[in-house]
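Entry: chain A
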Amino acid sequence: MRIALFVTCVNDLVFPATGQAVVRVLERLGHTVEFPVEQSCCGQMHANSGYRAEALPLVRNFVDTFGRYDAVVAPSGSCVAMVRESYPRLAGPDPELAAAVAELAPRVHELSELLVDVLGVTDVGAAFPHRVTYHPTCHGLRMLRLGDRPLRLLRAVRGLDLVELPGAEECCGFGGTFAVKNADVSAAMLADKCAAVCDTGAAYVAAADNSCLAHIGGGLSRRGRSTPGAPRAVHYAEILASTEEEA
Partner candidate 1 sequence: MGTVDRSARDEILARIRAVRPDEPVSVPREYRTGPVAGGTVGEPGEAEAAALDGELIELLVDRLVDYRATVRRCAPQDVPGALAELLGEVPTVVVPPGAPVRWLSAYLGRIRRDGDPEPLTVADLDAPGVAVVTGCAVAIAQTGTLLLDGAPDQGRRLLSLVPDHHLCVVRAGQVVGGVPEALARLADPTRPTTLVSGPSATSDIELDRVEGVHGPRRLDVLVVTD
Partner candidate 2 sequence: MTTGTGNIVAPLPFPTAARRELADGQLRANLRRATHTIRDKRLRVVGEVPDWPALRRSGAAIKDDVLARLPELLEQFEAAATAAGATVHWARDATEACTLVTELVQRTGSTEVVKVKSMATQEIGLNEALAEVGIEAVETDLAELIVQLADDTPSHILVPAIHYNRRQIRDIFASRMPGVDLDKLTDDPPALAEAARRHLRAKFLSAKVAISGANFAVAETGTLVVVESEGNGRMCLTLPETLISVVGVEKLLPTFRDLEVFLQLLPRSSTGERMNPYTSLWTGVTPGDGPQTLHIVLVDNGRTETLADPVGRQALRCIRCSACLNVCPVYERVGGHAYGSVYPGPIGAILSPQMTGPDAGANRTLPYASTLCGACFDACPVRIDIPEVLVHLRQRGVDARRGRPSAERTAMRALAWTMRDRRRYAAALRAARRGAAPLRLVTGARGQVRRLPWPLSAWTASRDAPLPAGRTFRDWWAGRDRTGGEGTGGDRG
(Lines give C-alpha, C1' and ligand atoms only; values in the text may rest on other atoms or scores of the structure.)
Protein backbone atom coordinates (compact mmCIF):
# COMPACT_ATOMS: atom_id res chain seq x y z
CA MET A 1 0.00 0.00 0.00
CA ARG A 2 1.32 3.43 -0.92
CA ILE A 3 0.89 5.53 2.17
CA ALA A 4 1.53 9.22 1.79
CA LEU A 5 2.24 11.31 4.84
CA PHE A 6 0.50 14.67 5.03
CA VAL A 7 2.56 16.11 7.83
CA THR A 8 0.60 19.41 8.02
CA CYS A 9 2.17 22.86 7.99
CA VAL A 10 2.28 23.31 11.75
CA ASN A 11 4.05 20.00 12.25
CA ASP A 12 6.44 20.63 9.38
CA LEU A 13 7.69 23.85 10.94
CA VAL A 14 7.15 23.51 14.68
CA PHE A 15 6.65 19.84 15.52
CA PRO A 16 8.72 17.77 13.08
CA ALA A 17 9.14 15.08 15.75
CA THR A 18 5.48 14.16 15.30
CA GLY A 19 5.92 13.58 11.58
CA GLN A 20 9.04 11.57 12.27
CA ALA A 21 7.13 9.50 14.81
CA VAL A 22 4.45 8.63 12.23
CA VAL A 23 7.14 7.50 9.82
CA ARG A 24 8.82 5.36 12.48
CA VAL A 25 5.58 3.67 13.58
CA LEU A 26 4.49 2.85 10.03
CA GLU A 27 7.93 1.64 8.96
CA ARG A 28 8.20 -0.48 12.09
CA LEU A 29 4.95 -2.12 11.02
CA GLY A 30 6.50 -2.85 7.63
CA HIS A 31 4.89 -0.16 5.50
CA THR A 32 6.48 2.26 3.09
CA VAL A 33 5.81 5.91 3.70
CA GLU A 34 6.15 8.59 1.08
CA PHE A 35 6.35 12.30 1.65
CA PRO A 36 5.26 14.24 -1.40
CA VAL A 37 7.17 17.50 -1.07
CA GLU A 38 4.55 19.46 -3.02
CA GLN A 39 2.34 19.47 0.06
CA SER A 40 1.86 22.56 2.17
CA CYS A 41 -1.22 23.52 4.20
CA CYS A 42 -4.80 22.22 4.15
CA GLY A 43 -6.16 25.78 4.30
CA GLN A 44 -8.13 25.36 7.49
CA MET A 45 -7.15 28.66 9.04
CA HIS A 46 -8.16 30.51 5.89
CA ALA A 47 -11.45 28.70 5.48
CA ASN A 48 -12.47 28.93 9.13
CA SER A 49 -11.65 32.62 9.20
CA GLY A 50 -13.86 33.27 6.20
CA TYR A 51 -11.20 33.41 3.46
CA ARG A 52 -12.64 30.87 1.08
CA ALA A 53 -11.03 32.40 -1.98
CA GLU A 54 -7.64 32.19 -0.33
CA ALA A 55 -8.26 28.61 0.81
CA LEU A 56 -9.28 27.26 -2.59
CA PRO A 57 -5.78 27.15 -4.16
CA LEU A 58 -4.67 25.14 -1.13
CA VAL A 59 -7.53 22.70 -1.68
CA ARG A 60 -6.40 22.29 -5.30
CA ASN A 61 -2.81 21.81 -4.22
CA PHE A 62 -3.84 19.11 -1.74
CA VAL A 63 -5.86 17.23 -4.33
CA ASP A 64 -3.06 17.49 -6.92
CA THR A 65 -0.47 16.33 -4.41
CA PHE A 66 -2.26 13.38 -2.82
CA GLY A 67 -4.71 12.21 -5.50
CA ARG A 68 -2.44 9.36 -6.64
CA TYR A 69 -2.01 7.61 -3.27
CA ASP A 70 -3.90 4.60 -1.87
CA ALA A 71 -3.95 6.14 1.57
CA VAL A 72 -3.03 9.48 3.03
CA VAL A 73 -2.26 9.78 6.74
CA ALA A 74 -1.97 12.91 8.84
CA PRO A 75 -1.17 13.25 12.54
CA SER A 76 -3.93 15.83 12.96
CA GLY A 77 -7.62 15.24 13.54
CA SER A 78 -8.32 18.83 12.68
CA CYS A 79 -6.59 18.87 9.28
CA VAL A 80 -8.15 15.53 8.31
CA ALA A 81 -11.55 16.85 9.34
CA MET A 82 -10.90 19.87 7.15
CA VAL A 83 -10.26 17.64 4.15
CA ARG A 84 -13.10 15.23 4.74
CA GLU A 85 -15.77 17.58 6.09
CA SER A 86 -15.02 21.06 4.75
CA TYR A 87 -13.37 20.42 1.37
CA PRO A 88 -16.62 19.17 -0.21
CA ARG A 89 -18.30 22.43 0.82
CA LEU A 90 -15.45 24.63 -0.33
CA ALA A 91 -15.09 22.82 -3.63
CA GLY A 92 -18.85 22.71 -4.20
CA PRO A 93 -19.12 25.48 -6.80
CA ASP A 94 -16.34 23.90 -8.93
CA PRO A 95 -17.70 20.52 -10.18
CA GLU A 96 -14.32 19.20 -11.32
CA LEU A 97 -12.63 19.98 -8.03
CA ALA A 98 -15.66 18.69 -6.11
CA ALA A 99 -15.41 15.37 -7.95
CA ALA A 100 -11.70 15.09 -7.20
CA VAL A 101 -12.34 15.88 -3.53
CA ALA A 102 -15.14 13.32 -3.31
CA GLU A 103 -12.85 10.71 -4.81
CA LEU A 104 -9.89 11.44 -2.55
CA ALA A 105 -11.46 12.37 0.80
CA PRO A 106 -12.40 8.84 1.95
CA ARG A 107 -8.74 7.80 1.59
CA VAL A 108 -7.48 10.53 3.91
CA HIS A 109 -7.05 9.21 7.45
CA GLU A 110 -6.07 10.48 10.84
CA LEU A 111 -3.27 8.27 12.20
CA SER A 112 -5.46 6.21 14.56
CA GLU A 113 -7.99 5.58 11.76
CA LEU A 114 -5.24 4.33 9.48
CA LEU A 115 -3.77 2.06 12.15
CA VAL A 116 -6.99 0.66 13.59
CA ASP A 117 -9.40 0.66 10.62
CA VAL A 118 -7.19 0.32 7.55
CA LEU A 119 -4.20 -1.62 8.88
CA GLY A 120 -6.09 -3.45 11.64
CA VAL A 121 -3.44 -2.82 14.31
CA THR A 122 -3.83 -1.67 17.90
CA ASP A 123 -0.50 -2.86 19.34
CA VAL A 124 2.23 -1.01 17.46
CA GLY A 125 5.04 -2.42 19.61
CA ALA A 126 5.60 0.73 21.62
CA ALA A 127 6.77 1.19 25.19
CA PHE A 128 6.28 4.33 27.29
CA PRO A 129 6.52 3.79 31.04
CA HIS A 130 4.74 6.94 32.15
CA ARG A 131 1.40 8.11 33.43
CA VAL A 132 -0.48 9.65 30.52
CA THR A 133 -3.86 11.33 30.18
CA TYR A 134 -5.58 11.84 26.82
CA HIS A 135 -7.46 14.91 25.60
CA PRO A 136 -9.72 14.11 22.63
CA THR A 137 -9.51 17.22 20.48
CA CYS A 138 -12.83 18.55 19.18
CA HIS A 139 -12.47 17.89 15.48
CA GLY A 140 -11.24 14.36 16.06
CA LEU A 141 -14.00 13.77 18.56
CA ARG A 142 -17.00 15.35 16.89
CA MET A 143 -16.15 15.62 13.20
CA LEU A 144 -14.11 12.48 12.57
CA ARG A 145 -15.72 10.47 15.41
CA LEU A 146 -12.36 8.93 16.29
CA GLY A 147 -14.03 7.45 19.35
CA ASP A 148 -11.72 5.27 21.41
CA ARG A 149 -9.26 4.48 18.60
CA PRO A 150 -6.41 6.56 20.05
CA LEU A 151 -7.15 5.16 23.51
CA ARG A 152 -7.02 1.59 22.22
CA LEU A 153 -3.63 2.33 20.71
CA LEU A 154 -2.37 3.89 23.92
CA ARG A 155 -3.69 1.07 26.11
CA ALA A 156 -1.59 -1.37 24.08
CA VAL A 157 1.61 0.57 24.82
CA ARG A 158 3.84 -1.27 27.30
CA GLY A 159 4.32 0.38 30.64
CA LEU A 160 1.86 3.18 29.91
CA ASP A 161 -0.50 4.11 32.74
CA LEU A 162 -3.50 5.73 31.08
CA VAL A 163 -5.58 7.91 33.41
CA GLU A 164 -8.94 9.42 32.56
CA LEU A 165 -9.14 13.18 32.05
CA PRO A 166 -12.23 14.65 33.77
CA GLY A 167 -14.25 16.78 31.34
CA ALA A 168 -12.15 15.34 28.54
CA GLU A 169 -14.67 16.18 25.83
CA GLU A 170 -14.67 19.90 26.61
CA CYS A 171 -12.82 22.11 24.19
CA CYS A 172 -9.41 23.35 25.38
CA GLY A 173 -10.12 26.84 24.04
CA PHE A 174 -7.67 26.87 21.14
CA GLY A 175 -9.99 27.28 18.15
CA GLY A 176 -7.40 28.61 15.69
CA THR A 177 -7.64 32.37 15.43
CA PHE A 178 -10.09 32.25 18.37
CA ALA A 179 -7.05 31.97 20.66
CA VAL A 180 -5.99 35.46 19.51
CA LYS A 181 -9.32 37.11 18.59
CA ASN A 182 -11.01 36.04 21.81
CA ALA A 183 -7.86 35.65 23.86
CA ASP A 184 -9.51 36.17 27.24
CA VAL A 185 -12.18 33.52 26.77
CA SER A 186 -9.60 31.19 25.29
CA ALA A 187 -7.39 31.70 28.32
CA ALA A 188 -10.29 30.98 30.68
CA MET A 189 -11.02 27.71 28.90
CA LEU A 190 -7.33 26.87 28.87
CA ALA A 191 -7.02 27.44 32.61
CA ASP A 192 -9.80 24.95 33.30
CA LYS A 193 -8.31 22.39 30.92
CA CYS A 194 -4.83 22.77 32.46
CA ALA A 195 -6.26 22.38 35.96
CA ALA A 196 -8.05 19.19 34.91
CA VAL A 197 -4.87 17.85 33.31
CA CYS A 198 -2.75 18.65 36.36
CA ASP A 199 -5.31 17.05 38.70
CA THR A 200 -4.84 13.70 36.97
CA GLY A 201 -1.26 13.51 38.22
CA ALA A 202 -0.16 12.49 34.73
CA ALA A 203 3.35 13.22 33.49
CA TYR A 204 2.07 13.72 29.94
CA VAL A 205 -1.10 14.93 28.29
CA ALA A 206 -1.48 13.39 24.85
CA ALA A 207 -3.73 14.41 21.96
CA ALA A 208 -4.13 14.00 18.22
CA ASP A 209 -3.54 17.65 17.31
CA ASN A 210 -0.39 19.64 17.88
CA SER A 211 -2.14 22.99 17.53
CA CYS A 212 -4.37 22.19 20.53
CA LEU A 213 -1.32 20.73 22.26
CA ALA A 214 0.68 23.91 21.64
CA HIS A 215 -2.11 25.77 23.39
CA ILE A 216 -2.42 23.29 26.29
CA GLY A 217 1.35 22.82 26.48
CA GLY A 218 1.86 26.58 26.46
CA GLY A 219 -0.57 26.89 29.37
CA LEU A 220 1.10 24.05 31.26
CA SER A 221 4.52 25.52 30.56
CA ARG A 222 3.39 28.87 31.92
CA ARG A 223 2.07 27.11 35.03
CA GLY A 224 5.27 25.05 35.18
CA ARG A 225 7.31 28.22 35.53
CA SER A 226 5.75 28.67 38.96
CA THR A 227 5.03 25.03 39.83
CA PRO A 228 7.63 22.68 38.37
CA GLY A 229 6.44 19.20 37.52
CA ALA A 230 3.40 20.26 35.47
CA PRO A 231 2.57 17.64 32.84
CA ARG A 232 4.07 17.95 29.37
CA ALA A 233 2.05 17.97 26.18
CA VAL A 234 2.92 15.31 23.63
CA HIS A 235 1.35 14.09 20.40
CA TYR A 236 0.23 10.49 20.87
CA ALA A 237 2.11 9.52 17.69
CA GLU A 238 5.33 10.22 19.54
CA ILE A 239 4.25 7.88 22.33
CA LEU A 240 3.46 5.20 19.76
CA ALA A 241 6.93 5.66 18.26
CA SER A 242 8.71 5.14 21.59
CA THR A 243 10.29 1.73 22.15
CA GLU A 244 11.83 -0.27 24.99
CA GLU A 245 15.34 0.88 24.10
CA GLU A 246 14.46 4.51 24.63
CA ALA A 247 12.31 3.85 27.63
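The candidates came about this way: all candidates are chains of the complex that A comes from, given by their letters.
By our rule, a contact is a pair of C-beta atoms (placed from the backbone, for glycine too) under 8 Å apart; a residue touches a chain by one contact, two chains touch by 3 or more; residues count from 1.
From a predicted model like this one, the values you see are computed outputs, not experimental measurements.
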Options 1 or 2 - which one, within this complex, touches chain A: 2
Chain A residues within the candidate 2 interface of the complex: 7, 9, 11-17, 19-21, 24, 27, 35, 37-41, 43, 45-52, 54-55, 57-58, 60-61, 86, 89, 138-139, 141-143, 169-171, 173-191, 214-215, 217-219, 221-222, 224-225, 232, 238, 241
